[in-house]
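Reading through the structure tokens given below for one structure.
For this depiction, one protein chain was excluded, whereas all remaining protein chains were kept in their positions.
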Amino acid sequence: MKGWDILYYLVNGLPIGAIYALVALGYSLIYASAGVLNWSQGDMVMLGAFIGYNLHCLLGLNFILALLITTPAVACIGMLVERIVLRSLRKRSSPPVNVVIGTLGVAIICRNLALAIWGPDAQLFRSPVGSVPVEIGTLRLFPQDIFILILGIALMILLQYFLKYTREGKALRAVAQDRMAASLMGIDVGKSDTLAFAASAAMGAVAGILIAPLFFVTFNMGAGIGLKGFVAAVVGGLGNIPGAIGGGFFLGLIESFASGKISSGYRDAIAFTVLILILWLKPAGLFSKITKETV
Amino acid sequence: MDHGEQPILELRNISKRFGGLKALEEINISIETGTVHGIIGPNGAGKSTLFNVITGLLRPNSGEILLKGNPLSHIPPHRRIPLGLARTFQNIRLFKNMTVEDNVLVGQHVHTPTLILSIICGTRPAIEWENKAKESANTCLRRVGLESMKSQFARNLSYGEQKLVEFARALATEPELILLDEPAAGMNAEEKAGLLKIISKLRDDRYTVVLIEHDMRLVMEICDQITVLNHGKKIAEGEPQIVRNHPDVITAYLGKGSNAYAGTR
Amino acid sequence: MERYKSSIPTCLYKLGFIAVILCVPYIIRNLYYLHLINLIGIYCLVVIGLNILTGYTGQISMGQAGFFAVGAYTSALLMMKLGLSFWVATLIAAVVAAVLGIIIAIPALRLTGPYLVMATVGFGEIIRLILVNWVPVTRGAAGLTAIPAPSLFGFRIISEKSFFYLIYIVVALGILIAVRISNSKIGRTFIAIREDELAAKSMGVPTNTYKVSAFAISAIYAGIAGSMFGCFSGVASPDAFTFNDSVGFLCMSIIGGSRSIYGAFIGSVTLTFVSELLRFMQLYRLIIYGAILLLTAILMPQGLSGMGPVFRKFSHRWKGKRRLHGNIQHSQRKER
Partner (left out) sequence: MDRVRKLFLLLFSLVIGIALISVPYSGSAANKVLKIGSVAPETGDSADLGQAQRRGIQMACDEINEQGWAGDWKLEPHFEDDEGNPTKAASVTNKLIQETKVPVIIGAINSSCTLAAMVHTERAGIPQITSGSTGASITAQGNKWIFRTAVNDSHQAIALIDYAINRLNLKKVSTFTAADDYGQSGAVLLKAAADKAGLEVVVEATYNTGDKDFKPQLLLMKERGTEAIFMWGIYVEPALIGNQARLLGMDCQLFAASGSASHKLIELGGEALQGMILTQSFLPESDIPRVKSFIDNYNKRFGEDPIPHAAQPYDSVYIIADAVRRIDTTDPVKLRDAIANTSGLELVTGSPRFAANGDDVGKRVLITEIRGDAFRLVEIAAVELSD
């Protein structure tokens, strides 16, 4: 029984880790390219879940079609957020903490708009791949978990491809390195910010649709997942794309082990304690090098 | 050395490597009290690295630094200031959103006790120390001629003026040895003349100045001793005239086959 | 932080202001508004500490509700279990909060920006989860009830009016001490650390000690405010010290203007009143609140208290125009 449940907690932690990774990618992508923290990322997940729910469950569109419509829709919302919040803040060259408060205002607006539109109740999102578990030995793998892992990892690879090989992707990474130099090279810095916000909002939407069948759709699901995504991004090394993926899975596994082995009441407390210790050892996150500042 | 006194700062075979790159190799320099010592060399010669090692921001791989005879190796940067070591930065690092006077007052930090209780109760000792600090800050500003700009914000000053504020702030720590990292960079001719006057005035007041500078005319005019670094190695040291005509120095600066110019004025 | 000389002799100005403050409870009879004003006083105390930490030293913290909770629970438990008086309990609560502030500050020394934010978020959540799960001591989620009222020379402080005086005397002291500190060498050093920590270190400033003491000061302010909050509301439960409350405190600090002590008061007044006065909008209240938060963050980079220079700029421009106008007429008259 002993070795077996370690494997079990591992398998149980991975799908949640994938969700956290997708949300963390949103934070890291925006922090890398625009150098700011987008606190409304969690609510993009919620919007993705709700719009997906409307299309798939209420209007009866098939799942893939719903996914293909929801993602660009939420991406546009992400662009709108960038346009309103970031553009005017850049114009006033205000401190980065104002962006946090600004996007926080956006988060509160989205949350309560969703409450006004879809009401306070939790909605059920039928899982597109059924729920008959696949049994390997005594281990049970659930189709929705597998689906999350596959689609999540596919999206991560897609993002890596986009950043490495497409023109806009390279522009995004250039802006991340040095905004001034990038704009001197003729890269439209504003457009790449918008692209970053749109891409991260889209990933949030996919995370929302993936998680909806597991954990229902409520208007305030964004807060919890947003915070977990932020924690995962920071632990992985903010702005470091592979770091965000690593941080997400790492957080998922800690939570799964902590609630199984120690006590579920203190699960988040344990997760945070571990993460603060990690930051103490590696102040720039798990997967980033520490840059010593000389003069 | 002619003074016979103990040198204020001695660097004994200091070397520093960043991975494969040898930034400094077996550097031996000793600087006399009350002199202006120039350090010159082409870009990437290791001048700024040398400053970072002296101020403790970088730890040398080998060798020893002696300030007035006692080693500095294990003393953190901020504890070297009370020992009389002050520096300015190559690219300006002023406190932009503070007034010029406050900037210089921060220099006074080590010389005024932090009397928390007296500050909270607003009693006399704190006020006295504050006035004393303001006085010495003003003298430093007067020295660099910026007293009129006292309540201006640092960000509103011109580049040359900001350099002088940083100079004043370094002076405010009441150092014996001042390390100036390219003070004249970005200054116009008139400001450079002013800088020359300030440094020579400092020499008269028995301060020791170590100067990194690219403006050869300024260096040749003000420095008593000059050390030339190239690719982390010391290639020449001595009086300005000797160093100017030193063949290695010319090759380092002007490249091979330029000895024809040696000896011309 | 600008020091602009006001023309009226400052002592007259201050005395008048204090007189107004002292008779507020008699002007505002309605206990609802008095309750709000007391609440604002408590929040203002927390935000002053946060301003010293965020505005002056540049260390953004999203875990202030953790210290606020430590203050409330420590003093409430001390009063209920050991029968200590309010003042002794508050003192101990402030010390406990300061110790916790130092404990969280030490790992935070190596962290900046978002990494520091995450460490403080973690701290806040850990405290709240301990309060929820440590049932034998903190009585779990329902929290502590019947927290005894403070008493001063035998006079029990129960009514909103008496609480008003208790709270605003402590707030006045808090502001006085904060202003003294911020105008002194300590405040100047905090700002130096915010502006350029490396340069400050090169000037001989022991930056680590100052950053830790900034955390300790903000923790003490939040601890004392927490202890008063416990007695003021009579109950203390983990629901009142959530991550949302920490975010609320940060919003008050930033919207009010984190770079000045008075910004704390402006921030706590604005946000507390706005969220109460919008109640007539029922369901859409929080949407408007979010919008106001967004617009204020965008349009006022230095927060509402940062409007000082803007007003002066307007007034200068207005005066300037008049003076300029005057000169033109003067010179035209001369030419004619």
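Labels A, B and C are assigned to the chains in the order they are written; within every chain, residues are numbered from 1.
The working rule: contacts are C-beta pairs under 8 Å (C-beta built on N, C-alpha and C of every residue); 3 or more make two chains touch, one makes a residue touch a chain.
Worth saying up front: this structure is predicted, and the values here are computed from it rather than measured.
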| item | value |
| --- | --- |
| Where the missing chain makes contact, among the chains that are shown | A, C |
| Absent-chain contact - pick from A:Q160, A:S183 or A:N220 | A:N220 |
| From A:Y27, A:Y53 or A:F142, residue that would touch the chain that is not displayed | A:F142 |
| Absent-chain contact - pick from C:H35, C:R110 or C:K161 | C:H35 |
| Residues in chain A touching the chain absent from view | 1, 5, 8-9, 12, 16, 88, 91-92, 112, 115, 119-122, 124, 131, 133, 140, 142, 211, 214-216, 218-220, 224, 255-256, 259-261, 263-265, 267-268 |
| Residue numbers in chain C that touch the chain omitted from display | 30-33, 35-36, 39, 129, 132-133, 135, 139-143, 145-146, 158, 233-235, 237-240, 242, 244-245, 273-274, 276-280, 282-283, 285-286, 288, 292, 295-296, 299-300 |
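We adopt the following convention: only the chains that are shown with their structure count from here on.
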| item | value |
| --- | --- |
| Chain whose averaged C-alpha position falls nearest the assembly-wide average | C |
| Farthest chain (mean CA position) relative to chain B | A |
| Centre-of-Cα separation between chain B and chain A, whole angstrom | 49 |
| Where chain A touches two or more other chains at once, by residue number | 295 |
| Of all residues in chain B, the ones touching two or more other chains | 57, 89, 93 |
| Interface residues, chain A side, partner chain C - complex | 31, 37, 84-85, 88-89, 92-102, 104-109, 111-113, 115-116, 227, 230-231, 234-235, 238, 263, 265-266, 268-269, 272-273, 275-277, 279-280, 283-285, 293, 295 |
| Partner chain A, residues of chain C touching it in the complex | 54, 60, 107, 110-111, 113-115, 117-119, 121-123, 125-126, 129-130, 132-133, 198, 243, 247, 250-251, 254-255, 258, 283-284, 286-287, 289-299, 301-302 |
| Residue ranges of chain C touching chain B (in the complex, touch as defined) | 177, 180-181, 184-186, 188-189, 191-192, 195-196, 198-207 |
